[in-house]
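Sharing a structure here in structure tokens format.
A single protein chain has been omitted from the complex, and every remaining protein chain is retained in its original position.
Read from first to last, the chains carry the letters A and B; within each, the first residue is number 1.
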Amino acid sequence: MKKKLFAVVMASMMAVSALAACTDKNGTDTTAGTAAAPDTTNAEGEAVYSQEAILDMKMFAAMAGTEINSGNKIQELIAEKTGVRLKETWLTGQQAGEAIGAIIASGELPDLIDGGDGSVTLWENDLLVAWDPYLDMYPNLKEMYTDEEWDKFRMEDGHIYWANVFGNHYKGIDTSTGHNGEAFWIQVRVLEDAGYPQVQTLDEYFELLDNYVEKYKTMPDGETPLIAYTALTDGWKYFCLENPPMFLDGYPNDGCCIVNVDDPANPVVVDYNTTDTAKKYFQKLNEEWKKGSINPDFATQSYDDYISMLSTGRVLGLCDQYWDFAYSLMGPFAQNLDSLDGGRLDELGCDYVPLGLTIEAGMENQWHSYGDELNQSSGVAVTTSCPDPNLAFKFLSDVLEQDVHDLRFWGIEGEDYLVGDDGLYYRTEEMRQLWKDDDYKANHICSYSYCPQWLGISRDGKNAMMPSEQTSEFYAGLAEPLAKCFQAYGAATYADMIGSPDCGQYPWYPLWSWSNNLSNDTDGGIAWQKMGEVKHEWLPKIVMSNNFESDWNSYLAAYAECKPEDFLAEAQAEVDARLATARENGYEG
Amino acid sequence: MSLSSTSSRRKKKASNGVEFTAKEFKRQWILVVIAVLYVIYGVIFNYLPLAGWIMAFQNYKYKTGIFGSKFVGLDKFKFLFSDDKFLQVIRNTFCMGALILIFSTVMAIAFAILLNEIKNIMGKKLVQTISYLPHFLSWIVVCGIVSDTLSSTGIINELLTKFGILDKPFLFLGSKPAFWPIVVITNLWKETGWNAIIYLAAITSIDPALYESASIDGAGRFQKMWYVTLPSIRPTIMILLLMNIGNVLNAGFELQYILGNGLVQSVSRTIDIYVLDWAINGRNMDFSLGTAAGIFKTAVSLVLIVGGNMIAKKTGDERLF
Partner (left out) sequence: MAISTGKPIKRKMAPEDLIFTIFNTLFMVLFAVVTLYPVLNTLAYSFNDGSDAVRGGIHLLPRVFSLKSYKTVLHKEGILTGAKITVLRTIIGTLASLAANALLSFILSRKKFLFKSGLSLFWIITMYANGGLIPTMVLFRSLHLTGTFWVYVIPGLVSAFNVMVMRTYMAGIPDSLEESAQLEGAGYMTVFLRIISPLCKPVYATIALFVAVYHWNSWFDAMLYNRMNTQYTTLQYELMKLLDSVANQGQGGGGAASHTRESVATVVPITVRSAATIVTIAPIICLYPFLQRYFVTGLTIGGVKE
């Protein structure tokens, strides 16, 4: 018995040391620091790297993400073109700040990093390489932003350490077809049934929903009851319930407050939580609650519960940001269901379209914001642990080359997309399905999604940088009822459905890039935290109230105790500071 | 030799009092040497990191580290104890911890003893295997089932309305008085089988002769459970109770975090959740605040186990130290 035990221990120990030994061997060439030279050039004179010359680099992004498998087809193609193979790892079970703290303490840094909320911490610890000298060497990188925009990335020492890679349209041409932001959403079958009316106010919106429920009561299976409206209150996603007053008053998504611009030279920060609009909005929800129109479990449901309820197609209306719910519904809505005699929910008209509601009819709304929202608080960075920063920057530049960019987002020509006679890229239905497949994603697709990238029209002037923005691809992906709805309202895109005018962005926009990073080192930060806690408790209570007036007043009293004025004062200071910076750079207003 | 041991056994109840003599020291030198090795190990791996407690008295920032951060004295503690919400979360943590401790201990012991009474070995093994399985499910999975069961269309509300006990569905997860019981019951459901394993092991060491002589004395099954099984595993029960009393303030993060919501936050939030909300959000990595809360928890734990230990000493029960 004892001998057996001893043998097991020895065997395991030997296995471990053997493991360690062989990985050490591999380890040496992965961290080799010399920039590899291309071995050959192809017919067009482009560099081609052989397997031996390809360097492995590591990247950590402080976001949730999916790892791809080694030997991924497109990753290998990109490696041959750029000489770098990037191994991406993602956030697991931690908040971004925690993860970055742990990485710093462990002393083991990747070559590239997107620190998310922990970006500043990385910089504070002198762990990042400044971009400045490399920006002049690599025009692809430089081209991402204007000088003025680059200045926004500069840290207190005057250098640039990271670049946000998202939401950036090539040459500033906005081709977006979607509406990624917030709106009151409604299923197209409700609009169709009512003959595609104009919907401008909350009253009209809820009337439509209630009438439809009244008329049909259940899903076509005759069993599942319809629900007029639901609201998400889980964790920080309670914005679905709390921030509509800001939009209903016609203001854009500054996220934490309204910035009143009646006098454009002196913008004034206003709290949207206590406005008359807020009261009217919650009163309306309270009325609907009493009528039984709102999901009875809305205040206790988790995000998962919320998504599974939406996935049944029972819920006619909701207020949320597109990315927060729509992607999760695509699969279930496109599935053949026994309960619908093999029909699909999207063909039934369960797809949602956004409505640009305002508190009074005829107001202008800014639910949709045009142009790129620059979030300078985080982005891709090169760490001081990277043995060859120049190569890292060259790689970041290379992935912006059109051919690599196409590989990342469109895939391989002939396999993942086809080129029409007009030079336009398109995909067959089969290809579209493949790109949704998990195995295919792991073994074939490599988008390096936290590396620099473009939206908008690609350098050939015809095709979109991203398939989702290719007009033909967009329409090909729409189910019939949805397409009919767009047609009925004369809308070409989701944004058209909302009808926000394009009135440009103010220099402080979006203010949430400030409030998201508030710390409790300041009174305003503490107030912000407390306001959130009070709203979390009171807003669902108000909606479910039996005595709205008195509960509303209790809420206002509890809210006032959090000292929101401290928060608003700091918000005002931030707006003023951002405005001053913009004016220094020649902003007129 | 045997003389000295009988005398020490006589002293046993007084305290663990063995006289500290050179002779005794020499006799058990090997124990002392091994003990020293364990102390060295413990100092390195368990006590050295406690240097991190300094952070609680600083405004700790990564950049400046422990040696360069600004000392703020007791500011972090003042912040915590001047916030009504913190006092509230202490209450929540303590009450939920105590309820879970009491009920889960009783349930686990009862389950172990009752399972032991099952005479069919196959059945016994089967039930035992099944009962500990939920321990391996994550809280997310378990909470999903709980919220399903308790939702307005869930099985509980369906039954209650069907039998006319309620006229409309009750929002269990949005009800403050219901929250603690839900947490306790969910805990029991998931962990009873697992917690019972220790007691089952303790029961195995009971001498069967004790049962036989009890039978001869005319004891029934209940009496045997009460007068033989329970006293025999009493040392194990006491030790686990003592250790778990120290853990009362650690009782709860994930379950409360997942099941909690705005409506019940005043009863659902625990110290760990409070720390997460205040110290770990956005750019605000306030390790000092988290450390201060940790020191508070440790202090409470030590007070509780020292107190518990003193009581155990008085009642002559198994002690921790």
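One rule holds for everything that comes next: a residue touches a chain if its C-beta (ideal position, glycine included) is under 8 Å from a C-beta of that chain, and two chains touch if they have at least 3 such contacts.
What you see is a predicted model, and the numbers here were worked out from it, not measured in a lab.
Note on the undisplayed chain: of the listed residues B:137, B:159 or B:310, the one touching it is B:137.
If you put the hidden chain back, the residue from A:48, A:173 or A:330 that touches it is A:330. Against the chain not displayed here, chain A makes contact via residues 5, 8-9, 12-13, 15-16, 19-20, 23, 26, 58, 60, 63-70, 87, 89-94, 98, 101-103, 105-110, 116-117, 166-167, 180-182, 236, 239, 243, 253, 255-256, 304-305, 307-309, 311-312, 321, 323-324, 327-328, 330-332, 334-335, 373, 375, 377, 409, 435-436, 438-439, 441-442, 445, 447, 449, 453, 455, 466-468, 510, 512, 515-517. The omitted chain makes contact with chain B at the following residues, 1-2, 5, 8-9, 12, 15-16, 18, 20, 24-25, 28, 30-32, 34-35, 38-39, 41-42, 44-53, 55, 66, 111, 114-115, 117-119, 121, 123-131, 133-134, 136-138, 140-142, 144-145, 148, 189, 192-193, 197-198, 200-212, 214-216, 218, 220-222, 224, 232, 235-236, 239-240, 243, 246-247, 282, 287, 290-291, 294, 297-298, 301-302, 305, 318, 320-321.
Going forward, only the chains that are shown with their structure count from here on.
Contact residues of chain B toward chain A in the complex are 59, 61-63, 85, 143-144, 147, 151-152, 169, 171, 173-174, 258, 261-263, 265-266, 277-278, 280-287. Contacts from chain A toward chain B in the complex involve residues 95, 97-98, 101, 104, 117-118, 120-121, 124-125, 233-234, 238, 296-297, 299-302, 304-305, 377, 516-521, 525, 529, 533, 535-541.
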